[in-house]
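Removed from the display is one protein chain of the complex; every other protein chain stays in position.
Moving on to chain A:
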Amino acid sequence: MTSGETDVSDTDRPEVAADPKPAFELGTGPGRVLVWFYGVFTVAAASRSIVQMIVDFDRAPLAYVLSAVAAVVYGFITYSLVRGGEKARRAALVCCAAELLGVLVVGAWTLAEPTAFPDATVWSDFGMGYLFIPVILPVTGMLWLRRAKTVTI
């Protein structure tokens, strides 16, 4: 009986020691869905701005440049989510805030002064052309990034 007990503790000990600490992952679990959506929007915004800049840049330069900026922001958040860690989490949080600000400012701007935008951007009309996902995404992202912190601490 006693030998059995020591056996158990002997086999238990290295297991506990080998048990990997939960890695600071931002891109797993619900984060995986965010990675997907941010990835999609990176591709969508980037291809949109690239195609439009090549085809007819002079038609709406402001709109196309804003789409390109949106693509860079989306791309960086996607990368941060995949990379994980506290630094990436903070960087992604800042970018999500910038993204939300961008959507709100550009959204209000397109409504207030439509003549400045002969063609739409990803963020026009608060992202209406994209089922309002551009507004929902940064909010969800910030909620997830905040929760990821409390979970790992």
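A few comments on the model shown:
The rule is simple: contacts are C-beta pairs under 8 Å (C-beta built on N, C-alpha and C of every residue); 3 or more make two chains touch, one makes a residue touch a chain; residues count from 1.
Heads up, the rule we're going with is that contacts and distances are computed from a predicted model.
Chain not shown in the complex: UniProt lists it as "Integral membrane protein", one of "Transmembrane protein", "Biotin-dependent carboxyltransferase", "NADH-quinone oxidoreductase subunit NuoE" or "Integral membrane protein". Although one chain is not displayed, chain A still touches it through residues 28-33, 35-37, 39-40, 43-44, 47, 51, 54-55, 131.
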